[in-house]
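A single protein chain has been omitted; all remaining protein chains appear in their positions.
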Amino acid sequence: MSLYLIIDILGTIAFAISGVLTAMHKRLDLFGIFIIAFVTAVGGGTLRDLLLDSPITWMRNMTYIYVIFSAAIFAIIFRNKLNYLRGSLFLFDTIGIALYTLVGIEKGIQMDLHPIICISLGTMSACFGGVIRDILCTEIPIIFRKEIYATACILGGIFYFLLSLTTLDFNWIVIISGSVVITVRLLAVRFQLSLPSVYKKEEPNL
Amino acid sequence: MSLYLIIDILGTIAFAISGVLTAMHKRLDLFGIFIIAFVTAVGGGTLRDLLLDSPITWMRNMTYIYVIFSAAIFAIIFRNKLNYLRGSLFLFDTIGIALYTLVGIEKGIQMDLHPIICISLGTMSACFGGVIRDILCTEIPIIFRKEIYATACILGGIFYFLLSLTTLDFNWIVIISGSVVITVRLLAVRFQLSLPSVYKKEEPNL
Partner (left out) sequence: MSLYLIIDILGTIAFAISGVLTAMHKRLDLFGIFIIAFVTAVGGGTLRDLLLDSPITWMRNMTYIYVIFSAAIFAIIFRNKLNYLRGSLFLFDTIGIALYTLVGIEKGIQMDLHPIICISLGTMSACFGGVIRDILCTEIPIIFRKEIYATACILGGIFYFLLSLTTLDFNWIVIISGSVVITVRLLAVRFQLSLPSVYKKEEPNL
């Protein structure tokens, strides 16, 4: 089993569990919980593939369904114990978004798209599952409000294209830009960084 | 006019009317009411066809537009009398989801997809119009919260594939698995069944 596949599965697990937790917070029923787990895990990639007119991965490869289903069952049963896994889940999620960002970028490059579009596709793959999760739970998407999350993906993507201008070996480009995503995300959470606010203190609502 | 077409039209009418009622509950204007009626009726099939990269049915066959428009006008005018039709509408809706489930499954089979994916496509065809309706009205989708609805479609789909393993005639497979959807839904509503709760009484929100 390749490293790629292992990371993909760990990321899928982390995403599915975050879906379960959001769904249970909203007191959805079993069906609702599974659907939210599912869209959180595959929503970003599905949107990317629809825009690229590519085949949808999870429709042809059953691994995703099995992994998401098992992760959801696990998360429902052990929901009160998940706190102990918090660190691991955060790590899976973080290396997951690094991977999805790179996969999205490479799909864009294969289609001969502009680097900015490729980075957008990468960020979308990594982040839009969470956007769809929040919308289905009628919450304003959390990545629009706080946390350096998408920004980590965008910075990783910029590194990817900057390094491509050098003579660096392809594997190193992937490793370094993936590490940028992970490092930015870890630092942001560790030091509670957020994007510079565009609002002045006490500025009234527009 | 084939039985298939009649069921499809009755289902479309029931879906459109449920859209009108949700939209009017939210006090939308005429345009909003029509749009909600429309997405409730065709949203699930459209999502399925986008995922399958198939042509969108309602864009090539005007019947749907005319039926939805007429049903919406009817529902707006007679909204205070619709209670008398409650039973019929519920029946139309129920045989409608049975049909859409089977149509979705068969589209999946034609594309050589795994049975689990086919059942998902069937359930999506039947249920996601209502999901989009609720999201456009900023409600958490009702099928994620209560009622055996999607579950009836999933059980019907499982029967479809189990029966396919037998030597049973195709027409009987369709009739029996469609009846499973309808029966499960009728029993669930009659006896107010819902999915087993995953929440303990008084369990605080996650």
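Side notes on the structure shown:
The first chain written gets the first letter, and so on, giving A and B; residue counts start at 1 in each chain.
The rule we apply is simple: a residue touches a chain if its C-beta (ideal position, glycine included) is under 8 Å from a C-beta of that chain, and two chains touch if they have at least 3 such contacts.
Remember, it's a predicted structure, so these values are computed and weren't measured experimentally.
When the full complex is taken into account, the listed residue touching the unshown chain is A:Ala150, out of A:Ala41, A:Ile105 or A:Ala150.
Of the candidate positions B:Thr46, B:Thr151 or B:Ser177, contact with the unshown chain belongs to B:Thr46.
From the set A:Ile6, A:Ile116, A:Leu168 or A:Leu187, the residue in touch with the chain omitted from the display is A:Ile116, counting the whole complex.
Summarising the interface, chain A meets the missing chain with residues 50-51, 53, 113-114, 116-117, 131, 135, 138-141, 143-146, 150-151, 194-199, 205-206.
The set of chain B residues touching the chain not shown comprises 21, 23-33, 35-36, 46, 50, 53, 55-56, 59-60, 62, 65, 76, 79, 135-138.
Just so it is clear, only the chains that are shown with their structure count from here on.
In this assembly, the C-alpha centroid of chain A lies 30 Å from the C-alpha centroid of chain B.
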